[in-house]
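As you look at this complex, bear in mind that one protein chain is not there, while each of the others sits in place.
Naming follows writing order (A, B and C), and every chain is counted from residue 1.
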Amino acid sequence: MRFGIAVFPGTWSDRDCRHAVELAGHETVMLWHKDRDLQDADCVILPGGFAYGDYLRAGAVARFAPLMESVTEFANAGGLVWGICNGFQILCEAHLLPGALTRNGSLQYRCAPTWLRVETVDTAFTSGCAAGDVLEIPVSHGEGRYVADEATLEMLERDQRVAFRYVRRDGSGVVEESPNGSMRDIAGIVNEARNVLGMMPHPERACEPLLGSSDGMRLFDSVAKSISGSGAMPVGAAW
Amino acid sequence: MTFAVEVVVALKPVVNDPQGLVVRDGLHRLGFSGVRAVRVGKHLELEIEGDDETSVRALVEAMCEQLLRNTVIEDSRIGSIRVLSDTPL
Amino acid sequence: MTFAVEVVVALKPVVNDPQGLVVRDGLHRLGFSGVRAVRVGKHLELEIEGDDETSVRALVEAMCEQLLRNTVIEDSRIGSIRVLSDTPL
Partner (left out) sequence: MTSVQLAGASDQDLAEVALTRAEYVHLVESLGREPNRLELGIVGALWSEHCSYKTSKPLLGTLPTKGPRVLQGPGENAGAVDIGDGLACVFKIESHNHPSAIEPYQGAATGVGGILRDIFTMGARPLALLDSLRFGPLDELHQRHLFDGVVAGIGGYGNCIGVPTVGGELYFDESYRTNCLVNAMCVGIVEQGRLTRATASGPGNLVLLVGADTGRDGIHGASFASVVLDAGSAARRPAVQVGNPFLEKCLMEACLELAGDPRVIAMQDLGAAGLCGSTAELAHRGGCGIEVDVSRASRRETGMTPYEVMLSESQERMLIVAKPSDVPSLQEVFERWDLHSDVVAVILAEERFVVRDGADHVCDLPLDVLVDGAPLRGAPGSRPHRAAPLDATNRRRRSWTSEEALLRLLGSPNLGSRAPVYRRYDQQVGDATVILPGGDAALVRVEGTSRGLGLATDGNSRYAALDARQGAMIAVCEAARNVVATGAKPAAVTNCLNFANPEHAVVWWDLHDAIEGIGDACRALDIPVVSGNVSLYNDTGGTGIDPTVVIGMVGVIDDVKGRCTAGFRDVGDSVALIGPVDSELGGSEYQRIADGVNAGPPPHLDIDLERRVHGFILEAIAAGLLHSAHDCAEGGIAIAIAESCLLGDIGARVTIDELEQGEGLINGEAGILFGESQSRFVISFAREALVRLHELAARHSVPFRGLGSVGGERFSVTGCIDVSLADVRRVHEGALIERE
């Protein structure tokens, strides 16, 4: 099983993602933003960071990198694409996911543990969880407030495309404790075909008890299982 | 010729603007009680080579759609267009 | 009366503007090779109660000095001033 990890100038979760994937026992290959070859990756991770400084808007410039052309084709062909933090912002800018991520309501950067309620298990990324499970996974961002128009939000809810919602440790609603003021406390969503996930929290930081939580590992395991299950090579084979 | 073009990018009216609220409250605290609302957007000043205003405007409009604004949440408009020099810098 | 006032806050010309550099390079990468330079600033739109344009302008100038611009690295200028309504919102 091989995870491709995108590296844009300004990306910094790339090494953490590699660490997590290797801990999970899988192969990693770093994908340089100037290249187009996805090197037979079964799942492409767009990691956290500040691609191009996140100047102007987070993800705005990264979206045009040569690598993103291949990632877009890969996604459209059903390949698994996982945007984490900055990766989520890039996916929205690239219109692979609806909505946008704006400045945190507090106008402050926020790095803290958060609790995510799994809202759907009908994705390759969450299939190893049970609906309603609460995962402890930290956030670290200044622009994570998810916004979209009512129609889009309704569609996301109706099609069960909200993957994670910020909740309290006990699973109840966060209300004022939201880390960023996202609409409907949305922490992560999937695309219509459910093969592209964007999430603000950092699962790669929650893969070892030594670092405070290993809940993030459940997502990496889910991906691995669903790929080996579906023997997803065909998709990668296109490249 | 070189042109100086102003572009204003602002959040769509429906998108709420926490930064604007903070600025408004800050102004109230300073005693500017007459301030009803504040919206904070971006102001870009571009220096561009081009033949004439029309072609430059068209170029900048394309830039707005592709990069300068997030079409989902932001509107943009082109402000003044001035000739900076008749010869490339 | 309620006025709509535009304020542009921009980095002083000598001050380094990393944002502008990235936007310029981004536009080049998109093929807009004619872009010589980009400066990124803020655009504020204020709604203020006031009696007439002169007094409103004076108010906003005071706001710029006290809060809207960082006097150390930014300049500000007032753009258009429009009457929004003759009665308070």
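Heads up, the rule we're going with is that a residue touches a chain if its C-beta (ideal position, glycine included) is under 8 Å from a C-beta of that chain, and two chains touch if they have at least 3 such contacts.
Please read all numbers here as calculations on a predicted model, not as lab measurements.
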item: Residue touching the undisplayed chain, where the options are A:P138, A:G181 or A:G198; value: A:P138
item: Omitted-chain contact residue, chosen from A:S13, A:S70 or A:N191; value: A:S13
item: Absent chain, residues of subunit A that touch it; value: 9-10, 12-13, 15-16, 19-20, 48-50, 52-55, 108-112, 138, 140, 142, 202, 204-205, 207-208, 210-212
item: Residues belonging to subunit C that touch the chain removed from view; value: 11-12, 14-18, 21-22, 25, 70, 72-73
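Just so it is clear, only the chains that are shown with their structure count from here on.
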item: Centre-to-centre distance between subunit B and subunit A (centres being mean Cα positions), rounded to whole Å; value: 31
item: Contacts with 2+ other chains: residues of subunit B; value: 42, 67-68
item: Residues of subunit A touching at least two other chains; value: 56, 60-61, 64
item: Partner subunit B, residues of subunit A touching it in the complex; value: 56-57, 60-61, 64, 92-93, 98-100, 102-107, 147-149, 181
item: Complex contact set, residues of subunit A against subunit C; value: 52-53, 55-56, 60-61, 64
item: Contact set on subunit C toward subunit A in their complex; value: 18-19, 22-23, 26, 29-30, 40
